[in-house]
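I'd like to ask you about the structure that follows.
Just one protein chain is left out here, and the rest sit where they should.
Should a chain be cited, it is by its letter among A, B and C, assigned in written order, with residues numbered from 1 in that chain.
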Amino acid sequence: MILFNCDYSEGAHPSILNKLAQTNLEQTPGYGNDPYCRQAVKLIQDACHTPQADVHFLCGGTQTNLTVIAACLRPYQCVISADTGHINVHETGAIEATGHRIFSLPSTEGKITAEQISRVCKEHWAEDNPEFSPQPKLVYLSFPTEYGTLYSKEELSAIRRVCDENNLFLFIDGARLGYGLEASGNNVSLPDIAAVADIFYIGGTKLGALLGEAVVIPNAKLKKDFRYFMKQKGAILAKGRVLGLQFVALFENNLYFELAKHANQQALRIRQACEEAGFRLGYNSSTNQQFVIFPNRILAKLEENYIFAHTQNISKNETLVRICTSWATREEDVKQLILDIQKYAGK
Amino acid sequence: MILFNCDYSEGAHPSILNKLAQTNLEQTPGYGNDPYCRQAVKLIQDACHTPQADVHFLCGGTQTNLTVIAACLRPYQCVISADTGHINVHETGAIEATGHRIFSLPSTEGKITAEQISRVCKEHWAEDNPEFSPQPKLVYLSFPTEYGTLYSKEELSAIRRVCDENNLFLFIDGARLGYGLEASGNNVSLPDIAAVADIFYIGGTKLGALLGEAVVIPNAKLKKDFRYFMKQKGAILAKGRVLGLQFVALFENNLYFELAKHANQQALRIRQACEEAGFRLGYNSSTNQQFVIFPNRILAKLEENYIFAHTQNISKNETLVRICTSWATREEDVKQLILDIQKYAGK
Amino acid sequence: MILFNCDYSEGAHPSILNKLAQTNLEQTPGYGNDPYCRQAVKLIQDACHTPQADVHFLCGGTQTNLTVIAACLRPYQCVISADTGHINVHETGAIEATGHRIFSLPSTEGKITAEQISRVCKEHWAEDNPEFSPQPKLVYLSFPTEYGTLYSKEELSAIRRVCDENNLFLFIDGARLGYGLEASGNNVSLPDIAAVADIFYIGGTKLGALLGEAVVIPNAKLKKDFRYFMKQKGAILAKGRVLGLQFVALFENNLYFELAKHANQQALRIRQACEEAGFRLGYNSSTNQQFVIFPNRILAKLEENYIFAHTQNISKNETLVRICTSWATREEDVKQLILDIQKYAGK
Partner (left out) sequence: MILFNCDYSEGAHPSILNKLAQTNLEQTPGYGNDPYCRQAVKLIQDACHTPQADVHFLCGGTQTNLTVIAACLRPYQCVISADTGHINVHETGAIEATGHRIFSLPSTEGKITAEQISRVCKEHWAEDNPEFSPQPKLVYLSFPTEYGTLYSKEELSAIRRVCDENNLFLFIDGARLGYGLEASGNNVSLPDIAAVADIFYIGGTKLGALLGEAVVIPNAKLKKDFRYFMKQKGAILAKGRVLGLQFVALFENNLYFELAKHANQQALRIRQACEEAGFRLGYNSSTNQQFVIFPNRILAKLEENYIFAHTQNISKNETLVRICTSWATREEDVKQLILDIQKYAGK
């Protein structure tokens, strides 16, 4: 069976393992106070064009989301998110467990708009007793979204404007950031992300690392005492260098972006084949996640050899599946999948 | 500079890195549902003589402590701990952040007694309104303690008895479990730990792994829904196999115990040299952490070449330091340290 | 100005103040351990036909909701509620602040159905990793709802059945319980409520008391340690008798039900006048809260003499307002309001 269900089925890119092996017996201070973490911080600051930003390394997406959101909010404040946002659907109430409501908004292709956010704020402050409902203070976006879709530069600017008008922080979940940045049609750069967000993260787990997410904090207000939050949430690794080393490997030769490009290309080949074979797409994604609607009969055939992520029954006879590529996806596996799609589609 | 300040200054034992490299391109399911995690579970169940226990893999000590304690308590219940317990001193209030009080007890060499625990319970239930203070429900012990000391089998049995009498759970923090089990003078086995504790963990981070703690749950009452707690606290890795593989490496050939033995031996050589040179010990430890009181003058000399962990000023002229060995400690470094100790002591 | 905006604009029913005055200098134990609390418990057990139920007295609705819900759930569990439920809209995230997600469902006239609840549970347990989202464990209903509407006995039974099938607790928020029980068309009795709910409360604040809510716990599983929850949330009054005495007054001569009846009658007179004058109703309520859609022009006239609660702009020219009566509503004020409605409506 070949797995196309997610982008974390393999280990790490070999250059990461090499770097771990080469440095293995060096002695370094713990808790992220080692030279490799420092080097990774510098590489990321450079890549983001934000020399003044703080950078911290955490282990995974849920941990990062709950730590960042806890750091942004006072107890009575809430975070605005798409109803399909990862924090709202796949984190077991981790945000509520830190005490905060997620104010979820209906989304279109996984995205919310500046207008929606503005309306939430307006309605809150127009209440007779605003203090009777959680105060909006933070916007949570994913780039790309859960459906592989992307905010344009103009959409992000509009959201930023609403945040400024309403005294909101903007947090961008970049668990798959690289795939978005390297997507065809995307007009947002990493420095754009760093300019528009108060805090965001660059995901490693889903883009070539064993584990690891790099939180970047351009906004000085959010820098203070961030490590207290990390420690309290169990998010400081004793061997912090394990994270630093991986981000050095990913950012010292643009590897991060190369890996994303590879995955996106494979995904677009699959998308094109599906469209040509007459299958509809669930979402208009140009990133490594493709959402395809297959007749159940054909899906059953494909699933004799491939594993996809089921997401939804579309009708009695059709199912929406996620097909996911990664840095590790082999061209020959994609080729075979395309041939099989064509074969079962009768083309 | 040679680091003797902790047991997590290097990467991982080479056989761990090898295993990661050998399996790197295999595709496996995520979130700990892979064959390597299953294999590691089986190896640990066998080593503990508890085939029915649940085993889960988490990332680090603070994360493990806060997740386990949250799973053991209702909101109004508290955990009893030595005042020197890790949860009480080095976790930024992580336990309180899950809503629970730590009821800390004065400790002797890092240990508390069955009598102390019994008294806490008796006093709680003797109050006019017991519901006006947190209800004792959980005992937290470390094996070995923060000071490298050990509970004897008899002490653990006595504590177990008090737990049974008072309807308490017993949780043993085994961040350095192997060092304790392999210590000279120790009469507690891994199966003993599994028999006496309701829940405990086998630490990997401080004993040869890049990261990773294996939580073992012999008590069926605590098994239910444990993965919900893990996910909510950000403690399920997407690439869960990274943890599973490491515990396979550590337990398939007794490597875990061999590494501990090595570290303990080096520590005892240092201890012996210090004692022979006339330096007092802060605690009577036979594990990989040694606590030595040096005259400041001599300490300054040693610190030109070695890094220790300072723990306390003992007097105007003396300082207590922790000297820590690990699986990676080199015999020649220990030899040199011993020579320097002897030299500066004028022996 | 005459206030019709809510049911807590006055003090308490005079018989409550009398009882407070008559007993004022008696010395009693604190914290609810006094004879008046005991008497109130007995009266409520009798009225509910649940001699074995526990009864506790708390101060207000938000406090009661957050205390009860905390007592019903483990940290990873969620409460199912109508999107219009009080906990979801007017409590500043109090439930999330205890760590729990509210799983809100679209409602019809403030109500949710057994089918909706069943579907939530089915979908949760059908997920690949159910532990990645909060586990449904509790259903929160209001009787009457925020819109004055009522669940029928059959609807409650169907919900109970779904709760039993899915191992859910059922909690009924009775902040305005009396108004619902005494409503025309209602077929649910207080013993019915006590038979169907695992835990519920009888609201005093909005039905004649200065303050006070009586939590009734028929389900033995939820009785244990409930006072620990109360104390931890600041919900045990030192002078607990202040609450006990009020519920004695309300229940010793059916006063509670008489007051509700009076309020409902006044509300229905207003409703009838509005309908006859041609104004549409927002919801079909037979309780003390009436929701009427007025042309803005007429509303402006009325608001020269009366205060209503604005709830929603229906169109450019129309506004939905809540008109609320209470135990204290004077017949002459209602008469005058009706005359004015008729006058401005041109009838």
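The criterion applied here is as follows: a contact is a pair of C-beta atoms (placed from the backbone, for glycine too) under 8 Å apart; a residue touches a chain by one contact, two chains touch by 3 or more.
A quick note: this is a predicted structure, and the numbers were derived from the prediction, not measured.
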Which of C:77, C:186 or C:232 contacts the chain that the document leaves out: C:232
Option from C:3, C:43, C:273 or C:302 whose C-beta touches the chain left out: C:3
Interface residues of subunit C (partner: the chain not displayed): 2-3, 6, 8-12, 14, 17, 20-21, 23-30, 59-67, 91-94, 97, 205-206, 210-211, 228, 231-239, 241-242, 328
Those residues of subunit A which, in the complete complex, touch the missing chain: 31, 70, 74-76, 98-99, 129, 131-132, 135, 225, 227-232
Subunit B residues touching the omitted chain (full complex): 75-76, 78, 89-93, 96-102, 128, 131-134, 310
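Following the convention adopted for this analysis, only the chains that are shown with their structure count from here on.
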Contacts common to subunit B and subunit C (chain labels): A
Separation of mean Cα positions, subunit C and subunit B [Å, integer]: 50
Separation of subunit A from subunit C, taking each centre as the mean of its C-alpha atoms, in whole Å: 42
Subunit A and subunit B: spacing of chain centres that average the CA atoms, whole Å: 34
Shared interface positions of subunit C, touching two or more other chains: 75-76, 99, 131-132
